[in-house]
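The complex is shown incomplete by one protein chain, all other protein chains being positioned as in the whole.
Chain IDs A, B and C follow the sequence of writing; residue 1 opens each chain.
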Amino acid sequence: MKSIILSSATRLLMPLMLLFSLFAFFRGHNEPGGGFIGGLIAASAFSLYAVAEGVEQARRVLRIDPRTLLGIGLLVGLISGLPSVFKSKAFMTGVWMEQTIPGLGKAGTPLLFDLGVFLVVVGFVLTVVFSLAES
Amino acid sequence: MQVVFAAIIGMLYAGAVYMMLRRSIVKLIIGLALFGHATNLLIFAVARLVRYNPAIVQKGDSAPIEPFADPVPQALILTAIVIGFGVQAFSIVLIKRVYQTVGTDDLDQIRGTDS
Amino acid sequence: MTSIVSLPIVIPLATAAGMLLVRRNILLQRVIGVVGSAALLAAAIKLLYVCYTEGIQVLQLGTWPAPFGISLVCDVFSGIMLVLAGIMSLTTSLYAVADIERRRTAFGFYSLLHILMMGICGAFLTGDLFNLYVWFEVMLIASFVLIALGGEKPQMEGAIKYVALNLIASMILVAAVGLVYGLTGSLNMADVAVHLRDVRQEGVVLGIAILFMAAFGIKAAVFPVFFWLPASYHTPPAAISAVFAGLLTKVGVYALIRTFTLIFTENPQLTHAALVVIAAATMLSGVLGAAVQMDFRRVLSFHIISQIGYMVLGLALFTPLAIAGAVFYILHHIIVKANLFFVSGVVHRLRGTYDLKKLGGLYATHVWLGVLFMIPAMSLAGIPPLSGFWAKLAIIRSGLEIEAYWVVGVALFVGLLTLYSMTKIWAEAFWKEPASPGPIGYASTSGLGWMVVPIVLLAAITVAIGLGAEPAFEVATKAGQELVNPQIYIDAVLGGRQ
Partner (left out) sequence: MLLAVCSIFALSIAAPFLHRIAKDYCAPLLALLPGSICFYFISLAPRIAEGKPVEEKWEWVPSLGANLTFYVEGLSLLFAILVTGIGTLIVIYAGGYFKGDAASGRFYSLLLLFMGAMLGIVISDNLFALFVFWELTSISSYLLIGYNHKDEESRSSALQALIVTGGGGLALLAGFVLLGMAAGSFEISAINQSGPEVVHHSLYPLVVIGVLVGAFTKSAQFPFHFWLPNAMAAPAPVSAYLHSATMVKAGVFLLARLHPSIADTPVFVWTVSIVGAMTMLLGAVMGAISTDMKRMLAYTTVSILGCLTLLLGVGVESALFAFGVLVLAHALYKGTLFLVAGTVEKLSGERNVKHLGGLFSRLPALGIAGSLAAMSMIGVPLFFGFVAKEAIYEAALKATNMSGLWIAAMVVSSALFVAVAILVGIKPFFGPEVRELTVKKAPALMLVGPLMLSVLGFAFFFLPDLLGKYLIHPSSAAVIGDANIIVLKSWHGLNAVLGLSVLTIAIGIVIYRFLPKLGSVSESSFAKDPFGAISVYERSLAGVLRFGQWQASTLQNGYLRKYILLTICVTTAFAGIVFILHTNWKSLHLTFDLRVHEAALIIVMVAAVAILVRASSRLTAIVALGVLGYAVALVFMLYGAPDLTMTQLCIETLSVVLFVFVLYRLPQFIRLSRRRTRLRDAIVASCVGALMACLVLVASSEPADSHLRQYYSTKAYEEAFGRNVVNVILVDFRALDTLGEITVLAVAAIGVFALLKLRPPADTEGAA
C-alpha cells in the first residue's frame, strides 16, 4: 500500500525525526532521554519509511544491514569500557575529556557507551520490523 | 497509598497468573506481559512511592534537591522493561511460528515432545 | 590488575559481536568461534589460578566502590565454574563445526553460543543481585533462540514450554530482587547479606528466600518444577543439547549455592531442611523418569534432573565437605553430561536415530564409540575410579557424618537406578542386534572427526579427575571453605565498609 501523501510526508518527517533522535540522545545525560529513547525514535523514522516506501527501499536508504548495527552497537558498548583499562583503572570506568564541548557538555566514554545502546536499539527495532514485514 | 498500590500489584499478578493458565497460546503471552507490568510496579512500589521530583540535578546545583524520588529502582525498572520487551518480541514471533508449524493455538494439543 | 576478572564477559561478547559482522563467512565464523572459546578458557584458567593462590578477586566496575557500583567477584567456586564454561565453550565450538549445519551457522549459531557464554560467565562472576538477573536474561534469550534455531516442529513445541516456564522463573527472580532492594536498600550481594540480618520482619525475608529458591530451582530443574527440561532438551541438535545439559542448568545450581551460602543463611533449619527434601525428591523423580525412557537423549535429560538433586543435596547438608562435594559434583557432571550428549549426537550421525528401540549393534561396529560412551556413562553412575564416584562419595560421606541416613539411602538407591539406565542405553544401543542393519534416518560420517575430538577430550578429563581426584578435590574444598564462611566473601567485596 503505497500512498503518495504518506510517502511525501515521510520524506519530510524522516530527517526531522532523525534530528530529534540525536537531540534526545545527547540530552539524555542531563535530562530525561538517552540512547534508548533516541534509538527508538531513529528506528521509528526508518520504520515509517519502510511503511511508506517498502522494506527494500528502506534497507537501501539505511545502507547497512540492521543486524550489522547490532554487532557494531555491542562492540561500541564494549569498547567504551576499555580506555580505562589502559589507564590501569577498572573496566568500564568513565574517562572524560578535559574540555567541555559547547552545547553538549562534557564528552566521555559513558556517552560512547550510550551510543552503543542507541545503535543496538536501532538495529533491534529495524531487524524485527523488516523481517516481520518481509515474512 | 501503599495499601492501594499493593492491592493493584496483587491484582495484576492474579490477572497474569489467570491468563497464563488458559489454554490459548496468545493468552499465555498476554499473561507474561501482565506479569512484567506487575513486577515493574512491584519494584517501583516496594522502594517507597513518593510524590517527589525526579532525580535530576538542576543547573547550578551539585545534587538533586530533596525531596526527590529514588533513582535506583527507576534504573532497574528501565533495564527490566527493555529486557522484557526484547524477550516479549521474541516470544510473540515464536508463538506465531509455533502456530504455523504445529497448526494449533491450543496448548493442550502441543504435547508432542513430552511423552 | 583485577580487570582480568571482566575478561570472561568481555571475550565472549567481543567474539559474538565480531561474528555478527562476518555473518556470511561460515568458515570465518567457525574459526572465530573456536579461537574465542580458547581465549575464554585461557582467561578462565588464569583467573582460577589467581584466585586459588591469592584469594578472592574483586573488580569494582567503573571504579565505583561496593556496594554502589557493580562488583564482579571471583572466588574459587566462580573460578571453577568459569573454567568449566570455557571447556564447554571450546568443546561445543569444535563439535558444532560438524554438527551444526551451514544454515544454522549462517543464522548466528556461534554468536548465540558466545552470548550464552557471556551470560553464563556473567552470572558466575557478578556480585550484584540485579546484575545476576540481567545475566540470567542474557543467557535465557540466547538459549531461547538456540533451542528454536532451525524451526523444526519438535523444537517449536519444546521451545514454547521452555520459554514460558523459564520466563516465570525470571519474573519471580526480579520480583524477589526488587523486594530485597525494598528491604535493604542495596543490591550488592555482600551488602545485602549484611543488611538482611538487621531486618526485623523475619517473615518477609524468609518469603523472599523461598522466592529465590523457586526462581533458581526452576532454572536448575528441581522437583517439582523441572517440566521444561524433559520437554525441550532433546529437541535441538546435539551440540546445543550438550551445552544446555552440561552448563545451563548448573547456573541455577550455582545461583542456589551462592545465595543460600551467602545471603540466606540465618535460618538453615527451615531453608536448608527444605532443600534436603527437594534434593531427595529431585534425585528420585529424575532417575525414575530416566529409567523408563526409550530415547537416548530423553534418558539423559531426565538424568540431569536426578543429578541436580545430588548437587542440591550437597548444598542442603551445609557442611564444608558437603559443599565441596556439591562443587565437585557440578564440576564432574558438566563434563560428563555434555559428553554423553555429544556421544548421542555421534550415534545419531551413524544410525540416524535416537530411538533406543531402533538402535543397536554399535558395539560390533564401533568399539571405540563404546569405550567413549562407557567412560562418561560409568562416571555418571558413580563407578570408581571415575570422577562421579568421588563426587558421590563426598556427598554420601558428609550425609552420613551428620546422620542424614534416609537421604543417603535415597542417594544410594538413585545411584543404582542410574547404573541401571546407563546399562540400558549400553545394552540397547551397543550390545543388542539392530532391527535393521542400515541407518534408519539421515546418516553421514562426514566431519565426524570434529565431533569425536571433543568427546575424547572430555573423556580424558573425566578419567583424569577420576584417577587424579586429589588436586580437583582440593580446589573444590577450597571453594567449599570459602562458601561456608561467607564473611571471607563479604570482607573481600566490601573491604572495610560495613
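The definition used in the following text is that contacts are C-beta pairs under 8 Å (C-beta built on N, C-alpha and C of every residue); 3 or more make two chains touch, one makes a residue touch a chain.
A quick note: this is a predicted structure, and the numbers were derived from the prediction, not measured.
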Tell me the shown chains the invisible chain touches, ordered by label. A, B, C
In the full complex, which of C:Thr15, C:Thr92, C:Asn131 or C:Ser241 touches the chain missing from this view? C:Asn131
Please identify which residue in C:Ala427, C:Ala443 or C:Ala460 touches the non-displayed chain. C:Ala427
Footprint of the hidden chain on subunit A, which residues? 28-37, 40, 66-67, 70-71, 73-74, 77-78, 81, 92, 94, 96, 105-106, 108, 110-111, 113-114, 116-117, 120-121, 123-125, 127-128, 131-132, 134-135
So which bits of subunit C touch the chain we can't see? 9, 13, 20, 61-62, 64, 67-70, 103-104, 107-108, 111-112, 115, 118-119, 122, 126, 130-131, 134-135, 137-138, 141-142, 144-145, 148-154, 160-161, 164-165, 168, 172, 175, 179, 182-187, 195, 199-204, 206-211, 213-214, 218, 224-225, 227-228, 230-231, 270, 274, 285, 287-289, 291-293, 302, 363-364, 367, 378, 383-385, 389-390, 393-394, 396-397, 400-401, 405, 408-409, 412-413, 415-417, 419-420, 423, 427, 430-433, 441-442, 469-470, 473-474, 477
For subunit B, the residues touching the chain missing from this view: 1-28, 30, 33-34, 37-38, 40-42, 44-59, 61-64, 68-72, 74-79, 81-83, 85-90, 92-97, 99, 101, 105-108, 110-115
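Methods note: only the chains that are shown with their structure count from here on.
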For subunit C, which other chain has the most distant CA centre? A
Can you compute the centre-to-centre distance for subunit A and subunit C, using the mean CA position of each chain? Integer Å is fine. 36
Subunit A and subunit B: spacing of chain centres that average the CA atoms, whole Å: 25
Touching at least 2 other chains, the residues of subunit C are none
What residues of subunit A sit close enough to touch subunit C in their complex? 67-68, 70-72, 74-75, 78, 81, 84-85, 88-94
Can you list the subunit B residues touching subunit A in their complex? 54, 56-57, 78, 82, 86, 89, 93
Sort out for me which residues of subunit A touch subunit B in the complex. 30-32, 36, 124, 128, 132
